[in-house]
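Below is one structure, written out as structure tokens; the observations come after it.
One protein chain omitted, others in place.
Chains here go by letter, A, B and C, matching the order in which they are written, and residues are numbered from 1 within each.
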Amino acid sequence: MPSPKLRVAIAGLGRMGARHATHFHNLTPRAELVAASSPEAHELAWAEQNLDGVRTYLNYDDMLDQECAKGLQAVVIASATAVHSEQAIKAIKRGLHVLCEKPLSTGVERSQAVVDAYRESLRSFPSQKVICGFSRRFDASYRDAYEKLQSGMIGVPSVFRSQTCDKLDPSGFFVEYAQFSGGIFVDCSIHDIDLALWFFGEDSRVKSVSAIGITAVEEGLRKYNDRDNALGLVEFYGGKIAQLFCSRMMAAGQEDSTEITGTKGKLAINTQPASNLVKIYEPSGIRREIPPHYYGRFRDAFIAEANVFTACCLDDTPPPMKLEGAVNAVRIGVALQEALITGKKIEFDEQGNRIGETAKDQVRARL
Amino acid sequence: MPSPKLRVAIAGLGRMGARHATHFHNLTPRAELVAASSPEAHELAWAEQNLDGVRTYLNYDDMLDQECAKGLQAVVIASATAVHSEQAIKAIKRGLHVLCEKPLSTGVERSQAVVDAYRESLRSFPSQKVICGFSRRFDASYRDAYEKLQSGMIGVPSVFRSQTCDKLDPSGFFVEYAQFSGGIFVDCSIHDIDLALWFFGEDSRVKSVSAIGITAVEEGLRKYNDRDNALGLVEFYGGKIAQLFCSRMMAAGQEDSTEITGTKGKLAINTQPASNLVKIYEPSGIRREIPPHYYGRFRDAFIAEANVFTACCLDDTPPPMKLEGAVNAVRIGVALQEALITGKKIEFDEQGNRIGETAKDQVRARL
Amino acid sequence: MPSPKLRVAIAGLGRMGARHATHFHNLTPRAELVAASSPEAHELAWAEQNLDGVRTYLNYDDMLDQECAKGLQAVVIASATAVHSEQAIKAIKRGLHVLCEKPLSTGVERSQAVVDAYRESLRSFPSQKVICGFSRRFDASYRDAYEKLQSGMIGVPSVFRSQTCDKLDPSGFFVEYAQFSGGIFVDCSIHDIDLALWFFGEDSRVKSVSAIGITAVEEGLRKYNDRDNALGLVEFYGGKIAQLFCSRMMAAGQEDSTEITGTKGKLAINTQPASNLVKIYEPSGIRREIPPHYYGRFRDAFIAEANVFTACCLDDTPPPMKLEGAVNAVRIGVALQEALITGKKIEFDEQGNRIGETAKDQVRARL
Partner (left out) sequence: MPSPKLRVAIAGLGRMGARHATHFHNLTPRAELVAASSPEAHELAWAEQNLDGVRTYLNYDDMLDQECAKGLQAVVIASATAVHSEQAIKAIKRGLHVLCEKPLSTGVERSQAVVDAYRESLRSFPSQKVICGFSRRFDASYRDAYEKLQSGMIGVPSVFRSQTCDKLDPSGFFVEYAQFSGGIFVDCSIHDIDLALWFFGEDSRVKSVSAIGITAVEEGLRKYNDRDNALGLVEFYGGKIAQLFCSRMMAAGQEDSTEITGTKGKLAINTQPASNLVKIYEPSGIRREIPPHYYGRFRDAFIAEANVFTACCLDDTPPPMKLEGAVNAVRIGVALQEALITGKKIEFDEQGNRIGETAKDQVRARL
């Protein structure tokens, strides 16, 4: 008799949603994708063509209603960032397992609300799993580095340097996108921040952030308080520091790399990017191609994420990361974005409260 | 309504058989693994634990009998090399699609018999697909190199250099294995030979082979007419040459790399091997780990092979390689092994007949 | 008849001084090292053993007096940083060409005094050359990158990232040295700052600096207001930004690397450090060694520096860099060090004056 599979629904079938749907449908042996919702009719049409046997819904709430009656166990939230937290909370309240794409929200308070809902729900559903999809944690290279770090190979991890740099999209798409993205530090660097928290320890507490940036190729970003290249510093309590770089302007492709320096050694991930193992020898020299997009670099990590999430739901094992970390990452990302625009260093006390700001500032920053 | 899946059985559940079974069971969305045979009871026990819903058989013929009645469409041959050709021919005669692990056989005539059976069978089953599983052809890097070569990027491909070099297994397993392997050129270099035929064109005709070798770590190989390190030269008609290196003695891990030089450029595959994207900085320098075994390097290629084979059977599209090439590869591998042991250069005329040997030699070499 | 050689004296025969002396004595065909001074008798003894025909002096002023009478043309200042500016000014006033090791001084005002003396002296000696020895500008890789940048290959250079990271010296020498070094940003990052000014344009004007740091291995540095790892941000007027990393804690060796990202491409220098072209394959993987020290990485650059300086003196061609840049580099390095210790962001107006500080702060910072 075959083992039971995790019955999963997906919310959102845009670019990333369609990929998640495909991963759960075809490449996650222990999961069964049973339903998908999207407000876009053409996305549902795509699902009907490509996701055999999956029921489709124009409305997320309808999907929850009908599918819960049919034994739905888990939801993947891959919709627009603006509705992540709301959709996640609805699923949490029904006791469903949730894998929510990053970020939980572009605001700290709304992110925290997801955590609060989960904490509340755990009283009724103690086996419920809710995680935020920081895909890089499932990448084989990052996992290998993490295990080496945990083994003590580099001593005490002390200096973290990381970048998320996109290939230049000359269509300027990212200008319009900047209205909703939360800014380059929230959209791109959130991954690096999450990695810093992972490598330094999920309980790391931020002490200060500073940032500078420019609009080298897209002046239009300024009207949305964004930049196309930015550099940040993050200081943690306990003698740990981090340096971030995010950019929309890479020529060669997606360049996401990380270095973690400890007192006895260093681990570097993807500081020599390459699409594959081919080298091209030609009159101008020796060339390697690199992945043009984030998905090209991290496809296997997304598939691993789907499988790990499925296994932890089915087997009731601890989730691979704490949901609180996702709020912490948003807090730091939002603060970096504010530092980028105001030019001010932002400081936090050991309880995570901002130092030296007025009540009004606090409110504005946390929304 | 879900699309129909290809119903597949597997023969052999040893190390590679179990991997193939897992790929078809879990990672080939368009295939359904329905049955598995193995003469080893413990392997069948493994299948019952790990392959939900797959029927198991101690006897290959029984499997064919019973499963054909249930609509079996394809067989994967992953049993001991000694029975590859026999099992393949049985499946071919029933009109089943066949994916046979390399080599078809360690002998030229028995390899040719598979091709002959397939040619005969095609008259009755014109959509039948039979391929030999040269996994490297499905590796993303080799495919990328092949497409670049086909695009004319390097001009006329002229010099091929390739190696299949295993990490030293200090248990000496490969000494006993040498009795059955056909020798290092048939067991290891068969991959490189197949790649040479692919890159130079599947109709390439061998002109001569030469080889030298040593037993640097395992003197015991000599009693089976084998060596632990060997170097070969292969000349093709039409101005193309190849150089092979095979070894059982690598310290760092599996080192399989290929270079193809054309009149206008060169493509190199895996000349900088690495397990992943991690670099380790430590007092002795900067280190990268490499895959310890063949499967670690080529797992994704095996999965792609399963998916491509499945698609070409279901969609009745041309198979990804000609079966005749697999005989050609065995012919060259067997000749290299003979050259290695006798120290003689072996020459072929343009029709593929050996030049300057007695009838007796011919018979011996082709068995 | 042989061409006349540049008659050169050197001040200082410590570790770097002895190297400079050797370069001018043996590896600079158009120069003749005629004299050397050092307050250390054992260093003079070394010179007598190793520098055939070079006259030695315990006192710098004596050397200038006696050697000027014999036709001295140029002086290399490689003494302790504390006397750089004083010795340089003395030589400048005599009309001698000067190559002064970096930094001109650890203080801005004393550095500026060297520039002022040179400007004054040029009225009398219009062919006089005075440069500060930023050795990296003479490194073949940095020169190649600079020429590529100048050719427009990467568009408008916009984001500069650079690091000077020393191998951990477990003797703790660098703690005592911190008393005199000016701090890690002045001692190490001065090179990176100079490169930023070179790549962005020598007239670049700093807008702000921020920094954070830790003592991960040497708590004792705190008593000298220093850190063993530090990260800095530098903003320039005109939409250019820079990120610096300096460390005393590298495990593998000297890791000095630079990346300059433009609107159309990126140039990276030494992001894959290696001592030479050897790779070591061993059971733990594939390893490359890297230079243990700064000199191991930049020896050829120092030799090129000696030859370029000599040629520009003999041929009366423009010096390879402006002396003003050396003051600008010290200004930025000193500000970064202050930001590191105070935790405050430091801002400058377009004329280079600090914004928002009291007169007292200004005085303190410039000394």
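Points worth noting:
Keep this in mind: contacts are C-beta pairs under 8 Å (C-beta built on N, C-alpha and C of every residue); 3 or more make two chains touch, one makes a residue touch a chain.
Nothing here was measured: the structure is a model prediction, and the numbers come from that model.
Although it is left out of the displayed model, the omitted chain contacts the following shown chains in the full complex: A, B, C.
Contact with the chain that does not appear here is found for just one residue of B:Q128, B:S210 or B:N307, B:S210.
Interface note for the absent chain: among B:C68, B:V159 or B:A311, the touching residue is B:V159. Residue C:K148 is the one among C:R19, C:R55, C:K93 or C:K148 that touches the chain missing from this view.
In the complete complex, the hidden chain is touched by one of C:Q128, C:N270 or C:N328, namely C:N270.
Residue-level contact of chain C with the missing chain is found at 1-3, 25-27, 29, 52-53, 140-141, 144-145, 148, 153, 264-273, 275-283. Mapped onto chain B, contacts with the missing chain fall at residues 154, 156, 158-159, 161, 208, 210-217, 229, 231-233, 235, 239-243, 245, 247, 249-252, 261, 263-266, 271-272, 343-345.
The chain not shown here touches chain A at positions 250-253, 255, 273-274, 280-290.
Keep this in mind: only the chains that are shown with their structure count from here on.
Over half of the residue numbers at the interface between copies chain A and chain B are found on both sides, making the touching surfaces mostly the same. When chain centres are set by their Cα atoms, the one at the greatest distance from chain B is C.
When the CA atoms of chain B are superposed on chain C, the rotation angle comes to 180 degrees, reported as a multiple of 5. Counting C-beta pairs in contact, the chain pair with the largest number is A-C. Here the spacing of chain A and chain B, counted between their Cα centres, is 40 Å.
Taken residue by residue, chain A touches two or more other chains at 264-266, 271-272, whereas all remaining positions touch fewer.
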